[in-house]
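Encoded as structure tokens, here's the structure I'll be asking about.
Here the complex is missing a single protein chain, while all its other protein chains stay put.
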Amino acid sequence: MKQRALKPEEAAELIPEGAVLLIGGFMGVGSPHRLIDAIAARGVGGLTVVANDTCRPGQGIGKLVDAGLVAKAIVSHIGLNPEAQRRMIAGEMEIELVPQGTLVERIRAGGVGLGGVLTHTGVGTLVAEGKQIIEIDGRKYLLEKPIRGDFALIDARQADYVGNLEYTLTAHNFNPIMALAADTVIAEPHHIMPVGVISPDAVKTPGVLVDYLLERAQ
Amino acid sequence: MKQRALKPEEAAELIPEGAVLLIGGFMGVGSPHRLIDAIAARGVGGLTVVANDTCRPGQGIGKLVDAGLVAKAIVSHIGLNPEAQRRMIAGEMEIELVPQGTLVERIRAGGVGLGGVLTHTGVGTLVAEGKQIIEIDGRKYLLEKPIRGDFALIDARQADYVGNLEYTLTAHNFNPIMALAADTVIAEPHHIMPVGVISPDAVKTPGVLVDYLLERAQ
Amino acid sequence: MDVKEIIARRVAQEVREGMLVNLGIGLPSMVASFVPDDMHVFFQAENGVIGLGSRPPEGMEDRDLTDAGGGFVTAVPGAASIDSAMSFGLIRGGHLDMTVLGGLQVDEKGYLANWMVPGKMVPGMGGAMDLVTGAKRVIVAMVHTQKGKSKIVPECTLPLTADRRVSLIVTEMAVIEPTDDGLVLRERGPGVSVEDVQGATEAALVVHGEVPEMALG
Partner (left out) sequence: MDVKEIIARRVAQEVREGMLVNLGIGLPSMVASFVPDDMHVFFQAENGVIGLGSRPPEGMEDRDLTDAGGGFVTAVPGAASIDSAMSFGLIRGGHLDMTVLGGLQVDEKGYLANWMVPGKMVPGMGGAMDLVTGAKRVIVAMVHTQKGKSKIVPECTLPLTADRRVSLIVTEMAVIEPTDDGLVLRERGPGVSVEDVQGATEAALVVHGEVPEMALG
């Protein structure tokens, strides 16, 4: 933790044109919505967004797509966002589709210092095109490259002021993994507790990984 | 979960001569001690033990070494167990030394269906001998193979009767990862709670991974 | 009986005591309602919960507890929250006993295509490639024909989802098992003859003796 909790607009100010953003969430569940709103309001463009999906138009990550701020999305799914499909087909937005399990492991590899991911998922499909195949003990694996972000923008149920994070139910999804894999991690907790009252065993992301917290909603 | 909780001696009966055992713990902290005692008492030999260390003589995994039941140990450290060192030098026990971070990732890879681990740890050292080196974006990585066990023997703070597990403090160590990587997982919880009273968010190993629980100590 | 209900009821019969099961969105998600509670099955949603329960009563929805389709769900007693790395670790690592997915095409090798139609629909593969690669049993639940055209074909013309043979195909007309010898017709749909199935199927079917009708109870 670098300083006091930030207002959403202060956090959005940290993000430059063309940044690579890892954004938590699964169809908007567990996405940092106030942070996304502030980035959309500020209107900084040319972003690369790495996320599970592009959500829906007018919701979550879909707002960044609607506003034309996303130059490239690395995601597993855009099926529920016709605006993302339209922009892809029109050549206004580049889309890299990655199998969901491969996507989360590529981010983890980027976060924990591994050189890549060896997965059978995608072998014999379009996903394998242009990728190195490594045979290990008679089975083929794709060598998938690590992913890191300039920023990770994550949602959390609860934090303390050293940045320790807890998550809840299906709002975990990509958040704990993304917290490992960016130069700057900004977390949007629903609650912030005093230091020392969260049990060490309840912490899923240690505060040493988190650079900034967003203020609680007023 | 396959059935009711077992007595330690019932659990030990499940383990055949020559089995590969993943055993949780770090110098005995977070090891399944009652299960280890029952295996040592039963005296089934020719075991391969995968663990962080061989603990000390007369303690934890050290008891299996003392009893001459361990044919091979795949560990990161034997420095505090002179008996293990003696047996290694005398050729009575094979020791494969693996860097600790590589060891845990190899077990994870075995558990989550990855073909191997690509780590820079060990490059330029004796650990690299005989291993494939893969260069990715200009940096060298060792290809380290996945590890799986016939059994994972793990310690947990608390379980429920579907096998969900919680861990505490430095007794986590290898336990949650080993729970992913064996054909049969036997957990030794300090407490067992009724189903439905552990918060889903507190569960670190989902019960679907756990085959048997040990009865609580009387 | 509705076509989808026939399929969902028949797929439910594949579920065994104590299994961990992933149901895809749409038709596959209907299967849950036909699995008896006393089978102690855990349903996984790949977005992060093991022990998915039915839709909550109105007013008791929680925005942080949804299935992979974004619908509100509940958690059964003994449920566990998992992150995406654990979720797909379970899937790819062979811990998932069964997955039920929709299909666009299945071919005589048992290969499935279910994630894109080139030049048309490119929603993304989501978790489908990992599910088909890693689950112990892969069940394709789909209607037999699409606009009169067979979805069971000699060779998939659409991009494959994985290089793995699926375990079973369940449609309203047939239960078909891909094997080394080809697509074996195991059961006929209600009131459907073997000839009806063959007539509606572009792929070659292997028929061994008498083919029973689905017993839907």
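Just so it is clear, A, B and C label the chains in written order, and each chain counts residues from 1 on its own.
Everything that follows uses one rule, which is that a contact is a pair of C-beta atoms (placed from the backbone, for glycine too) under 8 Å apart; a residue touches a chain by one contact, two chains touch by 3 or more.
For clarity, every value in this text was computed on a predicted model and none was experimentally measured.
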Considering the entire complex, write down the shown chains that touch the omitted one. A, B
Chain not shown: contacting residue from B:Ala19, B:Leu47 or B:Val104: B:Val104
Identify the residue among A:Leu114, A:Ile134 or A:Ile186 that touches the chain left out of the display. A:Leu114
Thinking of the whole complex, not just what is shown, which of B:Asp53, B:Glu188 or B:Asp211 touches the missing chain? B:Asp53
Missing-chain contacts mapped onto chain A: 1-2, 108, 111-114, 160-162, 164, 180, 195-196, 200-201, 203, 206-209
Contact set of chain B toward the excluded chain (per top definition): 26-30, 52-53, 75-80, 85, 88, 97, 99-102, 104-105, 108, 119-127, 157, 167-177, 204
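Here is the rule we go by: only the chains that are shown with their structure count from here on.
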From the centre of chain C, which other chain's Cα mean sits the farthest off? B
How many angstrom lie between the centres of chain B and chain C, each centre taken as the mean Cα position? 35
Counting only residues that touch at least 2 other chains, which ones in chain A make the list? 105, 119-120, 157, 167-169
Quick check: what residues of chain C touch more than one other chain, meaning two or more? 49, 75, 81-82, 85, 88-89, 92, 134
